[in-house]
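In what follows, a single structure is set out as structure tokens and then discussed.
Missing here: one protein chain of the complex. Every other protein chain is in place.
To keep things simple, chains are lettered A, B and C as they appear, and every chain counts its residues starting from 1.
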Amino acid sequence: MSQKNKVRVAILGASGYTGAELVRILAHHPAVELTVLTADRKAGKPLADVFPHLAFLSTPPLQSIEQIDWAGADIDAVFCALPHGTTQKVVSGLLNGGGPKKGTRIFDLSADFRLRDGDTYKKWYGHAHEALGLQQRAVYGLTEHARAEIAKTDLVACPGCYPTAALLPLIPLLKEKLIEPADIIIDSKSGVSGAGRAEKEANLYSEVTEGMHPYGIANHRHAPEIEQELTGAAQWGVTVTFTPHLVPMSRGILSTKYVRLHGGATAVDLHDALSARYKGEPFVTVLPQGTAPSTRMVRGSNRCVMNVFADRVPDRAIVISAIDNLVKGAAGQAVQNMNVSFGFKETDGLQQEALFP
Amino acid sequence: MSQKNKVRVAILGASGYTGAELVRILAHHPAVELTVLTADRKAGKPLADVFPHLAFLSTPPLQSIEQIDWAGADIDAVFCALPHGTTQKVVSGLLNGGGPKKGTRIFDLSADFRLRDGDTYKKWYGHAHEALGLQQRAVYGLTEHARAEIAKTDLVACPGCYPTAALLPLIPLLKEKLIEPADIIIDSKSGVSGAGRAEKEANLYSEVTEGMHPYGIANHRHAPEIEQELTGAAQWGVTVTFTPHLVPMSRGILSTKYVRLHGGATAVDLHDALSARYKGEPFVTVLPQGTAPSTRMVRGSNRCVMNVFADRVPDRAIVISAIDNLVKGAAGQAVQNMNVSFGFKETDGLQQEALFP
Amino acid sequence: MSQKNKVRVAILGASGYTGAELVRILAHHPAVELTVLTADRKAGKPLADVFPHLAFLSTPPLQSIEQIDWAGADIDAVFCALPHGTTQKVVSGLLNGGGPKKGTRIFDLSADFRLRDGDTYKKWYGHAHEALGLQQRAVYGLTEHARAEIAKTDLVACPGCYPTAALLPLIPLLKEKLIEPADIIIDSKSGVSGAGRAEKEANLYSEVTEGMHPYGIANHRHAPEIEQELTGAAQWGVTVTFTPHLVPMSRGILSTKYVRLHGGATAVDLHDALSARYKGEPFVTVLPQGTAPSTRMVRGSNRCVMNVFADRVPDRAIVISAIDNLVKGAAGQAVQNMNVSFGFKETDGLQQEALFP
Partner (left out) sequence: MSQKNKVRVAILGASGYTGAELVRILAHHPAVELTVLTADRKAGKPLADVFPHLAFLSTPPLQSIEQIDWAGADIDAVFCALPHGTTQKVVSGLLNGGGPKKGTRIFDLSADFRLRDGDTYKKWYGHAHEALGLQQRAVYGLTEHARAEIAKTDLVACPGCYPTAALLPLIPLLKEKLIEPADIIIDSKSGVSGAGRAEKEANLYSEVTEGMHPYGIANHRHAPEIEQELTGAAQWGVTVTFTPHLVPMSRGILSTKYVRLHGGATAVDLHDALSARYKGEPFVTVLPQGTAPSTRMVRGSNRCVMNVFADRVPDRAIVISAIDNLVKGAAGQAVQNMNVSFGFKETDGLQQEALFP
């Protein structure tokens, strides 16, 4: 760390939405000094051109990864918000002496280090993983369920947005054997920022506004990630039904889960179990019974809200959660992981309330 | 009918969104003469004040129901777009000599005549039905499944928006015994116009935009309506899991259904069965395999699009449909039923393509 | 024309929003046979892939312009919805024997033939015009002000969306000498579809939703087009203040104009003059005094609504108009011009009411 006792941070990929959120959050973090920002196509531009809403911060210039003066920058933590595929090469280079000093901790927001099994990666991403060893060394950083491991590793694979929303309620329910692992349906609805800032016809305003549709039906890359973690929790090979939908809003994921109750459990039992599990957690809130989660409760905040509802169908319950995909589903959780990693207060930099209306 | 051989139509409740859609459609219907429009609180105002986008049509003035000169108006068909509860009294009056001439046909868009069982009505609506006999005489007007009955009755209960989207694909699948009646999950997403034009805080622009949430979880009044019709199709008492969600868009319902396959059926079998059932239907389209239904395909049109997707979970499939809640889910289907009732071409007045972008 | 006495139409550039609107409108036109559709990058694809909402129409396949069999197609009218620059080459080719039969009429929706002065074109578009002669032969197709000329020409330059909204009220006011030509301020607000379907970061949903901004301030290419026509109307060299703004909506232009009254005229005089000028026009409506124009009055329709308001500043008035940029501002007006050109009823194919909500 620097003389001022601040963590010196590099953000690789600061010109995407996740990168912008990292800047927004870290610029006000009491223990962080934003030292390096990279952007590939937009290297050389001031951040104000790329993200006018961040023009009022004092930030380092955008450069390319190749231009980083690692020795001079003296980086303690790297946030990696690069496309999958690219990431494994970059991170591999960083950890193998091609970049920051030894001991630098990496918080990766791509999908590259989330799947522990190389074959699963290959099947879903269409090519062999190029840094298989690192993949196994990485810690899956669903903060509330991995604090001890996060504190010890130098490579945290931050979970995807859909997985974060789904796993936070499902993992405790499976661990407590309150629901059947063989009958889990996840119907997820996401804002458009989840698709990133790439120039795609499908994400143009006029294509998206005032309509909604499913996509990646039974075929989305977040499914194996969810299954890996649920399988771990259930100690049983879980296959989920998972359907993401695109909603005409910028931020937010609402995740509606249909579960079969196990061993005579009731919806109230599930609510009690989740309440007990997350008691005292600063960023996970089990709502009072009857209150429906809504993405507006968490827009711009690092919170996950959740609740459980009795179904009219016997032996079934409906478990609903909501997050901001760019915060708890990406940049916020990554910073939360950094806080754990460096022993800071876990809420540092993350205390912003939701913005409504 | 009038001398010009046109059906003379009254719309009761023309100041709501459904009423406006009836005006928009019927004003250009080749065989209809819009003769009477009522609006309770807004009686006396010109329609242009209530719906500026309809100011350019030549329409009768808004009056109260009490002010209708039934004898002079010589009405052949009444579209009833009134709140539930109110409707049963009004329709009861109309059919018992207190209104139009004998033989006038009523197309009711409220919930009042959809449930055949009085106890079910009482349970879900909180008060005894006041026109139980009519309730049993009414035909449930899901057009594609009730043409013969519609042609013979004078009281058509037009289905709700959520039921229309859910039933069109599910009824044939149950009738063909391709899916299990005991395991049907309906996750529905609706635009805000479904909540009507009432002045409620929850439906203000600033409350709704850029967020989404479930409501009426395991508790929505469209559930018993869906179950009544599915029970009829399955010949087995169906209870559904049904979760509606509010989406920041004005029009459209996307209905995602999770079903368990029966007797070794596959998703392709389901697709084939639906394709066969709806072949030649002007307003129901089974999309090519792999194409995801989207509400933008049907915005402003009377069409229902649907498709079936294989799930990764064995023995499961995902059935998705989309409609415009105000058209096929309300005003359009009501006009379609009128066309059937009077022997007109079923597409008369309903040939508008979806409006996109 | 074909044996069936229908105009055989080619749409060049059917994969953009304007092209899609042309298809939507012309597919139901009683006197049109859609014969050829082209799309450059998307040639070979079915229209259903490019515009799913049009999948239910029976349309010719998308081809490239080079693939058109002009002899076999026997085209009577060409709608040209291509980018500016490209257009002048294509149209030049068409009219010089490289395409359809002699006498085929061209309705161009690009900017290429709107400016009569070659130097002005060069100044605003950055390169010399490549078909200067055609540019002078083209008729500026603001339908209500050019019917006689449209009927006689084979090349109609359909006006831009901002100019259409601004010119319809301003031309009569200048001709009647009711306003000062030297003091005209046009503050325009447009939906995003005006920017087309090109894949640009600035038009992504997440960039646009819930925000608004001006662009092309004192520098937009529609300014010289507006000035050319106002100069013609005023017989005096008009320079306008013109500021376009991007609004988070898909369709619609609202045009607020600040004018200085001339010769003691009042806002009521202006209202009277516009009412007299547009009396009987099917697509231009001067609203009753006091009623504010709104884009929702015209969403999806070919109508222009307008009104005049007294300002509190003496000698000033506020003139406001609204259109749907894709209909009266593009495809609808082009079809209206075709109707004039071929002597059809001017409302043929264009009778759809606005879609609200």
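Here, a contact is a pair of C-beta atoms (placed from the backbone, for glycine too) under 8 Å apart; a residue touches a chain by one contact, two chains touch by 3 or more.
Remember, predicted model here, so these are calculated numbers, not experimental data.
Colleague: Out of B:67, B:96 or B:206, which residue would touch the omitted chain in the full complex?
Modeller: If we include the chain that is not displayed, B:206 is the one touching it.
Colleague: Touch as defined at the start, partner being the missing chain; which of C:88, C:110, C:203 or C:294 qualifies?
Modeller: C:294
Colleague: Considering the complete complex, identify which of A:54, A:73, A:132 or A:202 is in touch with the unshown chain.
Modeller: Of all options in A:54, A:73, A:132 or A:202, contact with the hidden chain holds for A:54.
Colleague: What does the interface between chain B and the hidden chain look like in terms of residue numbers?
Modeller: 17, 191-193, 197, 199-201, 203-210, 248-250
Colleague: For chain C, enumerate the residues touching the unshown chain of the complex.
Modeller: 185, 187, 189, 191, 206-207, 209-215, 217-218, 223, 239-241, 243, 245, 247-252, 254, 256, 258, 292-296, 299, 309-313, 316, 318, 320, 322, 356-357
Colleague: Can you name the residues of chain A that touch the chain not displayed here?
Modeller: Touch with the absent chain occurs at residues 17, 20, 24, 27-28, 51-57, 193, 209-210, 250-251, 285, 291, 294, 296-301, 303, 326, 351-357.
In the analysis below, only the chains that are shown with their structure count from here on.
Colleague: Just grab the chain with the largest centre-to-centre distance to chain C, centres being mean Cα coordinates.
Modeller: Using the mean of the C-alpha atoms as each chain's centre, the farthest one from chain C is A.
Colleague: Could you give the separation in Å between the centres of chain A and chain B, each centre being the mean of its C-alpha atoms?
Modeller: Whole-Å distance between the two chain centres: 40.
Colleague: Note the residues in chain B that touch 2 or more other chains, in rising order.
Modeller: 209-210, 250-251, 294, 296, 299, 356-357
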